[in-house]
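The complex is shown incomplete by one protein chain, all other protein chains being positioned as in the whole.
This part shows chain A:
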């Protein structure tokens, strides 16, 4: 599903003394099937933007087009429910939303809300629990007997159970150890490709944005500061630094090397593998010269 933001503005507590403008003049398009990372400093409007993706928030002015659906300020909340099935949001610390007696019931909760028959929901739960890397006997346990990382996987399965076309991830790896982070990010990437999802990742990790995203949207003080491929967005480290963001470590290394050695490294160096390869080529070139 294509998602288009047109002149979106969002004001919290509009028409009250506590009014606060969180978004303004947001014009951005997310094409169907893309993996898009949204980065930005704390308070840049990332979370507000994300909640527009399934109608949890409605724009104060402007419009958000999601597939066939257009959300404006006067859309009635009742009409937004079907949209929530198509756009699944994994919030920060999703394990906080678990509440059922068993893992199975919790995963089935979303599908049942959307009228999926119970048998089918259960079948889906069995499939998903393995997809998120847990064994089937977890299904009968209480979610509160699991470890933090397992709880998160269960919560994610609960969102995936809606079979969304768009998957929105709000810092899904916050608070996980490095290995857990990597596993989880790889899992989302696999899902993205296998299920042809449109994935929107909100993250603080420039490394993750560089590695997985096709496009990066940079938010700054409530509006879109930049939008492009990772290579484009990370070209100018100083400009990003000015708004409190950095480039990935590998890009930093590449830029330092280029500056110190006076060479041009053609590779964008977005991942560790790319960087290693680029440096090997550089060495090869130097030794060939000698």
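Odds and ends about this structure:
To be clear about the criterion, a contact is a pair of C-beta atoms (placed from the backbone, for glycine too) under 8 Å apart; a residue touches a chain by one contact, two chains touch by 3 or more; residues count from 1.
Keep this in mind: contacts and distances are computed from a predicted model.
The subunit not displayed here is recorded in UniProt as "Energy-coupling factor transporter transmembrane protein EcfT", chosen from "Peptidoglycan glycosyltransferase", "Cytochrome c-type biogenesis protein", "Energy-coupling factor transporter transmembrane protein EcfT" or "Pimeloyl-CoA dehydrogenase small subunit".
Note on the undisplayed chain: of the listed residues A:40, A:59, A:158 or A:248, the one touching it is A:158. The residue from A:21, A:41, A:65 or A:84 that touches the chain not shown here is A:84.
The residue touching the chain not shown here, chosen from A:113, A:196 or A:280, is A:113.
For the options A:97, A:229 or A:271, the residue in contact with the chain missing from this view is A:97. Where chain A meets the missing chain, the touching residues are 13, 16, 18, 51, 54, 56, 77-78, 81, 84-85, 88-89, 91, 94, 96-99, 109-110, 113-114, 144, 158-159, 162.
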